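Other chains of the complex are left out, but the ones given are in their true place.
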Amino acid sequence: MSSTNLKPAQIMPLHGVLPILPTAFTQDGAVDEASMRRLIDFELEVGAHGVSVLGFMGEAHRLAGFERKQVVAASVDQAAGAFPVWVGVLAFGAAGAIEQAREAQQLGAAGAFVAPPPVQNDQAIFDYYASVAEAVEIPIAIHDFPESFKTLLSAELIARMGNEIAGVRYIKLEDYPVLAKMSRIQRDAPDSIGIFGGLGGMYFLEELQRGSRGVMTGFAWPEVLVAVYQAFRAGDVDKAAAIFDRYVPLIRYEFQPKIGLAYRKHVYRERGIIDTTFIRPPGMQIDDYTRAELTAVIRRVGFDPGRAGVQPVG
Amino acid sequence: MSSTNLKPAQIMPLHGVLPILPTAFTQDGAVDEASMRRLIDFELEVGAHGVSVLGFMGEAHRLAGFERKQVVAASVDQAAGAFPVWVGVLAFGAAGAIEQAREAQQLGAAGAFVAPPPVQNDQAIFDYYASVAEAVEIPIAIHDFPESFKTLLSAELIARMGNEIAGVRYIKLEDYPVLAKMSRIQRDAPDSIGIFGGLGGMYFLEELQRGSRGVMTGFAWPEVLVAVYQAFRAGDVDKAAAIFDRYVPLIRYEFQPKIGLAYRKHVYRERGIIDTTFIRPPGMQIDDYTRAELTAVIRRVGFDPGRAGVQPVG
């Protein structure tokens, strides 16, 4: 990876809260650019440090190639350099991954977070990331999420990729036991790979305490994550912990595999940010009972589920 | 399943909090019966409604046959009929499962919670549970936990087994999205299968609100679960929610796949109940940093990590 001719958002060392955005659809299932732009505006307003589009929660696997372009182009355009837009890459092989990463770069993405290939072989995985990283100038984040991608990445392999592949700069770490794995990677590659948490923000506080740079996750109340991050960075761990613990009941509720996306699209629509809760099949929907259940949890932690705009945290 | 000649603990309709007990070992790795008996005493003191031994968290898959007998016999003897002892069954095929379930019955177990066979075929799964249920007189609980057992059980199949197999009376439900699945099973088999939650107690409050009978899980502070359950059964949902939310940061921390057992053995030893934190290989251990991290979470919710005895909840 060369560092010449990069836009400002592409060279800033990554840190903070980079929400994973859902892909918004119209009621008939097309990509809804207007809602995507409102999501970007909301994350800017909330104080997020960037956004991540086309992740697993962004239903990237359910988009056609031309739709990928739509989402990235609209997001980059709306962000207008105010914060970095990271783009997910998921492919069956290196050629497809390179094609996606190059396209992201051309469209102005600040970086690409790349799912591993569907092959359980350390050298093959290393070569895959090396070939993608060498094909682009933007930094690469490894997306370590075996629950969705099935491929296991050992801490040793991740550290080795961080140390030996120039373009591999970050990891989005979502493999249990996540805290122990984070510490092992840091021990073996202390200066060469920046770690971001995920997993809905479930262990965000402990991740920060162990040295993570931030979080990339889809929790639909990013103001909580921003507040925890700011308190922590200001040196007030007790305040960070108090905020985190207060909202954990909601973080926990949203973070339910397979159905979390439906919760989050519901929240974003109730908050007036996206127009519909449409999810492409075979994604799960939620029923009236569940919507009421979710609303009750939102109220219990002190949020107003139907109010527009960023809400106070504390 | 005939209902004649059952002991009192075997006929009581199951409900409430039935902690999954770890199997305690001595420092050289043998089953530690004295610690097992102290675990039983602690659960009686805490007001648990029963216990579950030889589950996945009980390292049943790491025990020899003679050790299974030790654990069950000591637990049943120590419980002395004061509450039911449920026993986990995990086998490669029906003959092995029947052998284990019969042995549990002979040793005085109140019921058996049975992992599905390693085969992805609805009729084969139905026949498996039917053959085990027909071979014993104690009730059977289906253990629906695909993360560990790999076999997927649809809500339809579970309801059908509840409706058509007399001995299948309960389910320990740990498949995402757990709340939606619970409601679907209840709709299709409202009177024939009682549902228990698991998953570390992460969704215990919402499970109770949707009609679960209780929880079977390994959370090492069962006084919390008992308090939530009692408030809920007394009709005070707000109190139940307040207690639950207060302790969710700890519930969440303990509930980390692959490493949760190490947390829990550490807690039980600090609480003076078991003698060692020995885990059979390839189980994960925790380091000093992690022990301090866990201690901090325990303190934050208001518990004293090193005090013996049941602690106040509120």
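Each chain gets a letter, A and B, in the order it is written, and its residues are counted from 1.
What we mean here is this: a residue touches a chain if its C-beta (ideal position, glycine included) is under 8 Å from a C-beta of that chain, and two chains touch if they have at least 3 such contacts.
Everything quoted here is computed from the prediction, not taken from an experiment.
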>> Considering just this structure file, the complete complex holds how many copies of the sequence, given 2 are shown?
In response: 4
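By our rule, only the chains that are shown with their structure count from here on.
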> Which integer distance in Å separates the CA centroid of chain A from that of chain B?
Replying inline: 34
>> Under the definition above, what is the set of chain A residues touching chain B in their complex?
In response: 176-180, 183, 202-203, 206, 209-210, 241, 244-245, 248-249, 252-253, 256-259, 284, 286-287, 289-290, 293, 300-301
